[in-house]
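The complex is shown incomplete by one protein chain, all other protein chains being positioned as in the whole.
Presenting chain A:
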Amino acid sequence: MKYTVNEKGYYGKFGGAYIPEMLYPNVEELRTRYLDIIYEEGFQKEFHKLLRDYVGRPTPLYLAKRLSEKYGATIYLKREDLCHTGAHKVNNTIGQILLAKRLGKQKIIAETGAGQHGVATATVCALMGMECIVYMGKIDMERQRPNVERMRILGATVVPALSGSMTLKDATNEAMRHWINNPTDTHYIIGSVVGPHPYPDMVARFQSVISEEMRKQLQEEIGNPYPDYVFACVGGGSNAAGAFYHFLDDEHVTLVASEAAGKGVDSGESAATTALGKPGVLHGSKTILMQTEDGQVVEPYSISAGLDYPGIGPIHAHLFDVGRVKFVSATDDEAMNAGLELSRMEGIIPAIESAHALAALNQFTFEKDDVVVVNLSGRGDKDLETYIRWGKY
């Protein structure tokens, strides 16, 4: 495959493992073992059985008739919002917990922004009887309270990250620190396609079940596996990586990644990484990130806690760099309007993250017979407070 990681952990000029020596043995252990472990027959069997019986896969590919009418194309929604725990995140946490078990780890740490990855991690830890600590920015804990309580009900310890902007970036820093201090018995379940190699590749592989199913389902629905467009939102980019994965080499499929523009790309309150960022190193990999001229990371902003991240995964940095994926952005308002529109037209309240993908639809002019898939990465239950505060319904 043309766009996958090379043997050194790079996607073009992005990727690698920019980590302090204290993390080297952990990351090296993963790097040398992850492919053998995850493609072992027993692993695949257990992984797919759990995806089917526990997560509820395959998730439906739903033809959104009213949305299709409005945008003048055939629009399908890949219903990751119907996954157990409410988002695509669980595909990856199931994979990583099985891996952690095979690596002989007893404890799990994770970071979370919107709380979806935290809930997905707490869930699989409960399932496997493993101790779970989730780092979450203090601000995010306030705006995503139901998810904090869900994690606690599931038995996880939620630790507030009090540094920096007290959001996802800082939760990630804290989790990395915890891992440095507990190198042997702990596995760090990173929730997106970010971090040092092999995380971006590993997470993308676990999430690639999304595009694998899309192909199969499109074959059944329309007689061929290729849509004309795939839309996904991008914070770190795990749902997008999963939705794009099996289409990357099919250049006739237009892949669209929608970033969070916050209050406007140039407003100073934004998380539109490709529009505002440049190459640099964050959280263990070389990627594109929002930073000052001096290389200090700029605090991102988005109404959606899950997209409130100053970087993107190195795979996306590469796909952006070579022009394989078209990056667009949606403001808070555009996303909220798109979320409301889906709620009213299809009876589905999407996560505000996913609403950013929906908001990108009206930036394109479709042909009548275009087949469009929007990856609906999560459901909006966790976002009710934000919808209520926004209030324009």
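Worth a mention:
Heads up, the rule we're going with is that a contact is a pair of C-beta atoms (placed from the backbone, for glycine too) under 8 Å apart; a residue touches a chain by one contact, two chains touch by 3 or more; residues count from 1.
Heads up, the rule we're going with is that contacts and distances are computed from a predicted model.
One chain of this complex is left out of the view, and of "Putative sugar ABC transporter permease protein", "Tryptophan synthase alpha chain", "Proton-translocating NADH-quinone oxidoreductase, chain M" or "Dihydroorotase", the protein name its UniProt record gives is "Tryptophan synthase alpha chain". The omitted chain makes contact with just one of the residues A:63, A:126 or A:180: A:180. Between the chain not shown and the residues A:5, A:282, A:342 or A:374, the one that touches is A:282. Residue in contact with the omitted chain (choice from A:4, A:163 or A:267): A:163.
For chain A, the residues touching the absent chain in the complete assembly are 8, 16-22, 24-25, 163-164, 169, 173, 176-177, 180-184, 279-284, 291, 293-297.
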